[in-house]
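Removed: one protein chain of the complex. Kept in place: all other protein chains.
Showing chain A:
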Amino acid sequence: MAQPSCNTIFSQQQQRTFIQMRTNLKVVDNSGAKRVMCIQALKGRKGARLGDTIIASVKEAQPKGKVKKGEVVYGVVVRAAMQRGRCDGSEIKFDDNAVVLVNKQGEPIGTRVFGPVPHELRKKKHVKILTLAEHIA
């Protein structure tokens, strides 16, 4: 696991912000895509946060997958480096920005989800992603 070295201390202390246009996100399901770039955050003037849906363009994909490079897809943000407040007052933040590709109805395209996933998806009615997740944080 890559831990930040001395000269990246500043980057760790920076205030993390929203997921907006041109943000690169990691894809954590087995739909075929690897990296995806956000082109629009649905809902939110400043950008998308944890649990929001975005429209993204596939930048990097596996050769045999359900999605190809250059496709425009919808995605649900499942991990965001920007902290999100919970209803009990605490905050939660993840290590990276990650997304799960969905179709227009909100159902995931892939069949597996890797890595931890937050509770917030339950409120946003993304129950299917929660059932596929291996760890709910």
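Quick notes on this structure:
Basically, a contact is a pair of C-beta atoms (placed from the backbone, for glycine too) under 8 Å apart; a residue touches a chain by one contact, two chains touch by 3 or more; residues count from 1.
Please note the rule applied: contacts and distances are computed from a predicted model.
One chain of this complex is left out of the view, and of "AP-3 complex subunit mu-1-like", "OCX32 protein", "Large subunit ribosomal protein L24e protein" or "Calcineurin B homologous protein 3", the protein name its UniProt record gives is "Large subunit ribosomal protein L24e protein". From the set A:37, A:55 or A:92, the residue in touch with the chain omitted from the display is A:92, counting the whole complex. The set of chain A residues touching the chain not shown comprises 1, 3-4, 9, 12-13, 79, 83, 88-96, 115-116, 118, 134-135, 137.
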